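Below is the structure I would like to discuss, written out as structure tokens.
All protein chains of the complex are present and in place, except for one that has been dropped.
So that you can tell them apart, the chains are marked A and B in the order they are listed, and the count of residues begins at 1 in each.
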């Protein structure tokens, strides 16, 4: 379980860092809700997730930066109905074209994961709540 | 074993970051010894741990900051007598009210864990030695 969850976050965040908005959105359920403390409106469903990821990628590229997400500190609980409740921390690093790296954001994540019905029964995010420290 | 240890550190550190001094101290044995390279005196027992965590929380709040601990790089060894010897690194991040985040401290931890006798035989810290880089 731990290995599966940790591997899921690694794959999901890496897609985001590599600018694969569709691949990233595909790690959420069709009806997923993703809320961030930095956005007034939740993102609902894959189309909104793709649009959100693309807008972020455009802004990061305009800033001449690379971003990397490091997620860890997992607390994993199985819940009735096949849900996994996961608490995690994510640190987002930014590197400028000059090569200088810094901590961009410190985030806490509270997620509900479910298993997909197609293919390998892979994990998917159904609900995500991200609090960015300092917002 | 790895999952249990990683989950233990996630839970323990999260309690500290959330200001739950009692909950944090409860993850140590009654007779635990916790030494830090930044303190002359070791903390011994839960009362001293609670006092130490409260003093830290007060200082952090006075500074208008949030702190988050990210622990990883676990090397876990089973030792005779049911002890676990764990080496780990912890990075402490600080976020100011302005929203700016930074690396606060880089720490190496050498811990001895034991299993509690009550309830779920959960892991507890019996001995902790933290070296903060640069001190």
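Methods note: a residue touches a chain if its C-beta (ideal position, glycine included) is under 8 Å from a C-beta of that chain, and two chains touch if they have at least 3 such contacts.
Predicted, not measured: the structure shown is a model, and the values here were computed from it.
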For the chain left off this view, which of A:25, A:43, A:103 or A:124 is in contact with it? A:103
Chain B residues that touch the omitted chain in the full complex: 1-3, 70, 72-76, 87, 89, 91, 102-106, 108, 132-135
Which chain A residues touch the hidden chain? 2-3, 6-7, 9-11, 13-14, 66, 68-72, 91, 93, 95-103
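Quick note on the criterion: only the chains that are shown with their structure count from here on.
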Euclidean distance of C-alpha centroids - chain A vs chain B, Å: 26
